[in-house]
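Please find one structure pasted underneath; my questions will follow.
For this depiction, one protein chain was excluded, whereas all remaining protein chains were kept in their positions.
Up next is subunit A:
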Amino acid sequence: MSNPRQRKQQMSVLDRLQRYLPQLVVAPPFLLLVFFVYGFIAWTGIISLTDSRMLPSFDIQGFQQYARLFAMDRWDVAFHNLLIFGSLYVLFALMIGCLLAVLLDQHIRAEGALRTIYLYPMAISFIVTGTAWKWILNPSLGIESYMQKLGWESFQFDWIVNRDMAIYVVVIAAVWQASGFVMALFLSALRTVDEDIIRAAHLDGASTTRIYIGIILPSLRPVFLSAFVILAHLSIKSFDLVVALTNGGPGYSSTLPANFMYEMAFRRNQIGLGAASAMMMLATVAAIIVPYLYSELRAKHHG
């Protein structure tokens, strides 16, 4: 038997270990996160202020790269595309996902199978989605040639090779992929709605449409918000879908900022310009996320 004093010391070492264990476990991932995420955000921010071309330099030039960026038609097109793509993608994915969820919520048969079918596209990589839709929409391979072979000679659906319409093709493929996910979000929320509320509304004389539009969907506001934030940031960082589907073409008519950034930073030896465009994307994401986080944290503080 060890004497009591020694035991007491052993205990206190164990006690101390127990007290600091959470910090010890959490610290390394936290440091890695700080370094690789926030560290590199800061680094990118610094690079965007320099005249870096093929290799990073630290010769601070102020906002010269940003001035160049905004003067480029290519960036203009990319950012304009982001506005079209982002708004249509979020809008249609929300609308279709919500509609599917409401329809599936009517206690229909084979609900489980249908739910899986709708959710499945989310499990596919953007590259696969892009490639498949590229073939489907290719005028000489896909829908257009199929309809023409069926005898509808004047049928035309050539958006994918049309400069003005190519970005809408990206919207179609992206909405197809995300709607099922939005549906799953809404469906799980719909299932938490107290069934008595629906019964009470029926007794009050409201139609089913009215019950959904007037009572149930408004009470799902937090889900709308979460879905919006998820879709919005997905749309801003969209990259691989464009690469697989149109490769930014025809010309650069369907590029998005992420494609622009990749093109400049890794293919054209314009690291400074690429970093500046990356910072612009970060600013766009922040414009959406920060108000969301602010409202969420504030709500929690009050609650």
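A few notes on this one:
Just so we're on the same page, a residue touches a chain if its C-beta (ideal position, glycine included) is under 8 Å from a C-beta of that chain, and two chains touch if they have at least 3 such contacts; residues count from 1.
Methods note: contacts and distances are computed from a predicted model.
A single chain of the complex does not appear, and UniProt lists its protein name as "Sugar ABC transporter ATP-binding protein", one of "Spore germination protein", "Sugar ABC transporter ATP-binding protein", "Cytochrome o ubiquinol oxidase subunit III" or "Molybdopterin synthase sulfur carrier subunit". Within the whole complex, the absent chain has one touching residue among A:L55, A:A71, A:L150 or A:L203, and that is A:L203. Considering the full assembly, A:I215 is the residue among A:I46, A:V161 or A:I215 that touches the omitted chain.
Residues of subunit A in contact with the chain left out of this view: 194, 196-197, 199-206, 210, 215, 218-219, 221.
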